[in-house]
Each structure stands twice: as C-alpha cells, then as structure tokens.
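Structure record follows, encoded as structure tokens.
The complex is shown incomplete by one protein chain, all other protein chains being positioned as in the whole.
As written, the chain order gives the labels A and B, with residue 1 at the start of each chain.
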Amino acid sequence: MTTTSSPAGSRPAPAPRDPSSPSLLQRLRRPDVRYLPVAGTLATLVALLVVGQVRYSTARQDFVSMKLISNLLIDNSFLLVLAVGMTFVVLAGGIDLSVGAVVALVGLTVAQLSIAGWPTPVVLVVGVLVGTACGTVIGVLVQHFDVQPFIASLAVLFLARGAATVIGTRSLPIDDPGFSAIASWSLRFGEGRTSWRLNASIFIALGVLAVAYLVLHHTRFGRTVYGLGAADRGHAVGLMGLRAERTRVLVYVISGTCAGIAGLLFAFYTKSGYNLTGVGMELDAIAAVVIGGTLLTGGYGYVLGTGAGVLVYGLIQVLNAREGLDSWWTRVAIGGVLLAFVVLQRVISLKKGPGAAPART
Amino acid sequence: MSAVQTSVRRATGHALFWPTTALVVLLVACSVASPGFLDVSVRDGALVGQPVDLLRNSVTPLLLALGMCLVIATGGIDLSVGAVMAISLAVSLTYLDGAADASDPATVVTAVVLGLVLGLAVGAFNGMLVTLLGVQPFIATMILMVAGRGIAMLITEGQITTVTSPPFKALGAGSLLGLPQAVVIGAVVFVVVALVVRRTALGMLLESIGVNRESARLSGVRARSTTWTVYVLAGVLAALAGIVYGAPTMAADANNIGLFFELNAIVVVVLGGTKLDGGRFYLSGLVVGALLLTTIERAVIIFQLPSTTTNLFKAAVLIAICIAASPRARSWVQRRRSTRPEPAPSSAPAKDPSAKELTA
Partner (left out) sequence: MSTSTTETRADRPATDRPVVQMSGITIDFPGVRALDGVSLRLFPGEVHALMGENGAGKSTLIKALTGVYAIDAGQVLVDGGEVAFAGPSDAQRAGISTVYQEVNLCANLSVAENVMLGHEVRRGPFVDWRATRRRAAEHLARLNLHLDPRSPLESHTIAVQQLVAIARAMVVDAKVLILDEPTSSLDRAEVAELFRVVRQLRDSGVAVLFVSHFMDQVYAISDRMTVLRNGRLVEERLTRDLPRRELISLMIGRSGEELAGVEETARAAIGLHDAGAQPLVSARGLGRQGSVEPFDLDVHRGEILGFAGLLGSGRTEAARLLCGADRPDSGQLDVDGAATRLATPLQALQRGIAYSTEDRKKEGIVGDLTVRENIALALQARRGAWRPVPAKELDAVVDRYMVALNINPKNPNALIRNLSGGNQQKVLLARWLATDPRLLILDEPTRGIDVGAKAEIQRLVVELAQAGMAVLFISSEMDEVLRLSQRVVVMRDRVKVAELVNDETVTTDTVMATIAADPAADPAADPAADPAAPADEPRKGGAA
C-alpha cells in the first residue's frame, strides 16, 4: 500500500465537480438567481403595459404604441442619463445621492450663462463640466479620504443645492436661440393622431446608454467596475493588479458627468433653470437602477436593465396621470416599488449567502 | 509648566473644545459687527433678544440631531428625518383642521400624539428594514426621505393646510417661565433622553454595537432590537421637531417643511464631536453643535451675506470635518518618523504584533 503511488498527474484526474458547460436546457430549468431581478423588471414592465392597454385603449387608438414609447423617452431622457451614470456607481458598490442637486445646479448655470450671452456651445460644455466637477469631488472624498459614499455624495448634494440657491432662487427662463433650436428640434414620423417623434434628447440619452453598454461590457475598465462591486468592497481587484483606485474615482466622475448631461436635457425639457428642480430625483435614478435589476450591494446588474427600469418609472407616471391621480402619488408609488425591489434583492442575497460565504462568518 | 501644558493639551483634546471655541468666537464676532447682539430684555413677561432667538431656532436641529446621533452611534444613518417632520406636522394639522374645536386642549393633545405616533411608525418601519432585512441604513431611510413627502402631500391633499389653534401655535411660539415654549420642550426632551441613554446602560450598549457589532453580539448584547429601538426614537424625535418647527406658522407645507433638515441634523452631530462611523457619541456636544449651527445661520445675516449661502456653508463644514476625520488627513498631521509603509493597512492602531499573525 505504500509502494503503489504514481507520479503526480498521471493518475486519472477526478472529474471536475461542476459540469463544465451546462446545456441551455439545464440553464433554463435552474435559472441563476442573478437573473431574478431582471425577470422582475420585465414582468413589471409587461404588467404595466398590459394594464395600460386594457384600461386606456380606445377604439381609435391603442395605449401601447410608438407614440407612447416616444413620449416615455422624451419625458424621461434626462432620467435615463442619470440612471446610466448611477448604474456605474452602484455596480462599483457605491452610491451617488448628489445627482438631483447637480441637475438643478447645471440647469441654473446654463440659464445664467445664456442670459449673460455666452455662446451656446460653451454654455453646454460648461454645464456638463459642472457635473463632472461635482462627481470628481465625491470620487476623491470616497477614494482618498475614506468617506463613506453616501456621506460624501450627500455633502455634495447639499453643496450643489447651496450653490444653486446662491445663483438664484427664482426660475430662470432660457430663451437663447441656439439653445431653443436644439431643444425643439425633432424628427416626426407618421400622421395625425398616431404620429410620434424623436428629439435631440432621445438621441443623446440613447447614445449615452449605448456608450455605457460598450464600456461596461466590452472594456477592461467596465469589468473592473463590476469587480469593485464584488465581495469585500472589491478588495480583490487591487490584488489582481487592476487599477482599483483610479476606477473608483472614475465611476463618480462618470456619474457626475451624466448628471451634467442630464441637467442639460432637463433644461432642454423645461427651457428653464430653477434651484429646487430635481429634489428627490436621486431617488428616481436609484429606483430606476434597482428596478432595472442592479443589486444595490454592487457587482451585479446590466445597464440595459436600467433602461427598462426607466421605462417602468415612466409608465408608473403615465398610468398615474391617466388615472387622474395627483402627482405625489407617483412619489409614493416609486417608493413602494423601490422598497419591493430592495426587499427582493435582500431575499436573493440571503439565499445566495450561505452557499457562497466561507464557513465561519 | 508641564502641568500647564498637560491641562492645555487635555482641554484642546476634549471633543467639545473646538466647537465651543468656534461658537464663542462667532458670538463675539457677531456682537462686534452688530452691537447689542447679546442683549436680552423682558417684554410681556418673556425674554426677548437675539440670544433667545438663537435658543429657539436651535431646538429643531437639536431634536433631530438627538435621534440622528443615537442612530449614527450604532453605525447607521437616518435620512428620513426631514420628511418625518413634514408628515407629523401634516397629520397634526389635518386632524386639527377636521376637529370641531381646534383650540380645545384635548384636541391639541390628540393632534400632537397622532403626529408622534406617526413618527414612531416611520421609525419602526426604518428599523425593520435595517435590522430584520439588513438593508443598508441610508437606502432604507432614503425611501421615506423621498416617498415620505409624497405621503405628507396625500395627507394634506396637496394643499398647504392652515388652521388656527392658539394652544397648538403656542408649542412653537408661546413662552413659559419667560422662555420660549419650544426651548422648554427641547430642554426637557434633551434632558430626558440624555438621562435615559446615559443613566441606563443603553448608551454603552449602543456604542459597543457601533464600534464592534460582532464583539457586542458575542458578549450577549441584543444588537438587533437595540438598533431598532434607536430608529424608533429617531422617528419620534423627528416628529416632535416637525410639530415644534411648524407650530408657529400653523401651515403644513409638505413640500418645504424640513427640506434638507437631514443636513442640519448630520452637521450638528459632527460639529458635536461624534464621528459618522459610529461608536462613541457625545450628547452634550449636540447642544453646542445646534447652537453653533444656528449662530452660523444668524451670522450670515449679520455679516450681510446673501442668506442663500447658508447651505453652502453647512455643506462646506460637513466636507471639511469629513476630510479632517479621515485616516489620510490624520496621517498628514502626524507624519511618522519612519519612511517605511505602515505594516497593517487598517486604520486601527494595530500595535499588537500577535494580531498581525491571526491569519498566518
């Protein structure tokens, strides 16, 4: 018994314990819990569309139509951009509570500058850069000063609100011709009652979404963002030799920049700047991200899911309006939906926990 | 000589040294810029003057910070306090609005109790999310921070509910024993809470949870229910703050009551020397912090700065304190003699060599 051992490696290797490549059928039969939130998103979206179709379709016009979709996108393009930026931060295990305030600050800055007669392109660039700057402050506080993300971004929220209040406490109209031209430009499709259109905001928002998708799924940086959201606050990313610090700052820079762009889109939408716009908009963005299937603890989710989350948000608003309810119902409904998804996520991660966690924690 | 140095170091090392110094400096500066700033006189049997105003305006941030401070001690945060102010005021005023006689003391008491019960319910809800479901505190409380205002709007049906009820109004604007009634309420509540927290073992257990939850649990501390209690308390205190704050105006403006008051509460807590990471907390610091905050707001007016800049100041103060408390800033201050990197990257002062080898 002591003489029979063979040199290492020549012994038939025990089969790996997990099937190396489960068939599609197996995958379908035992779906990964990670897809549950996304499934929840799609189910919610479909449910809302069905409810709308059943309740509000008339003989002359279906509820579900291109018009509905284009209106949803027009009304929520700024939110889509915000939510895309938020997705980066949440995937990396952080949070950015400042985005609503940044939207207000950018709107007022743009209004003030165009009133002062600055050329439109410069105004637009400065507007975006204001957002970038806010995001950079958060990123530096989080990465280099070890401030918890929600505190750092809360501080910037108040900072941006404070700055907006200093610029002005009244709604400033933007009537710069260049600005108005961009804001009102649109492509019209169809005729009469069923006509629908695409405006500049939609293209910008969808462009941001597409770029975000490419970056998150097809670049090293994007995968590093996901890695930062892994267990142990992304500790492993640094040990793997990836640039953890730079990436963590950059996700906040991206979120701030997106907030800057969203601020412009919101200004296009309202053609004005006001210091109290976007109160609670950060919750809308977070809700869209969470409803879109991204885990708040980071590391899991899809930016395209965020897009679906924004549609769910918009539909809730539309149904609310069609029901003739007051607008604050939207707030409560969004809070309720967010709560449901947060609880769903907790249940999932508790289910996942015992198997994944080491024995003694 | 060295005894003097020691006592100077002890004084400057005290958690309340810098906030108190800042308060005194600011008060002196105000009274230089505006002579008579510190004068107090008696009118209609009540004290009046800037200092009395400062006291009265400090009550709301103090009440909010009191709850916030205990939540922070456990390593959490409560972002819903501003919304809770709006909800409780909305409930109280709506009840008064519907009551036959809004001036009846019993009705007023019921209205106030209703408001407080609502705060309690909100706190219980937050606490449930945090302790039972394990949702991160800022997310759990942020849901109500935003949706809470929607709820308040539902209660007031989107109107700014206004009622006339002298007893209710007196809660915020009346005076008692020569002092504003709000100040009396604030002082009584503060003393009661401080006594409960520090005379029972609650304070110590909260700190043990905030410093090292696992050690506390293994020592038999009921970490879960204790944490829950604190969120409930924060909800009730925020509700009270809403009533005291809104009573003088008698108008429940669900959109604006308590807007951004989370900031005030958090700033008061950090000004008072409590760290946002949890653990050690200083209730007496809250009084200084609240007075300092109110004085800053007033100083902005006295120095004829635009009143819109106050939030900017507060946010800057918050950021400055966060940076000052960070490990990096501390290591800048106490540059070490050795150029070798710290062996343990943890921020805790790990001077125990055995601890380094725990995983060896």
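In this section, a residue touches a chain if its C-beta (ideal position, glycine included) is under 8 Å from a C-beta of that chain, and two chains touch if they have at least 3 such contacts.
Source: prediction; values computed, not measured.
In the complete assembly, the contact with the undisplayed chain comes from A:A230, out of A:A230, A:L325 or A:A340.
Only one of the listed residues, B:V8, B:V109, B:V188 or B:A201, touches the absent chain: B:A201. When the full complex is taken into account, the listed residue touching the unshown chain is A:L214, out of A:A43, A:V64 or A:L214. Listed residues B:S219, B:N256, B:S307 or B:S331: the one in touch with the omitted chain is B:S219.
Not every partner is drawn; the one left out touches subunit A at residues 1-9, 11, 13-14, 16-18, 20-22, 32, 34, 214, 218-220, 223-224, 226-227, 229-232, 234-237, 239-242, 299-300, 356, 358-360. Although one chain is not displayed, its contacts with subunit B can still be listed: residues 199-202, 204-205, 207-208, 211-212, 214-222, 226, 279-280, 340-341, 343, 348-360.
The rule we apply is simple: only the chains that are shown with their structure count from here on.
Subunit B has its Cα centroid 31 Å from the Cα centroid of subunit A. Remark: subunit A residues 95, 97, 137, 141, 144-148, 150-152, 154-156, 158-159, 161-163, 165-166, 169, 279-280, 283, 286, 296-297, 326, 328-332, 334-336, 338-339, 342-343, 346, 350 touch subunit B in the complex.
The part of subunit B that touches subunit A in the complex is made up of residues 77, 79, 129, 133-136, 138-140, 142-151, 153-154, 157-158, 254, 259-260, 262-263, 266, 276-277, 306, 308-316, 318-319, 322-323, 326-329, 347.
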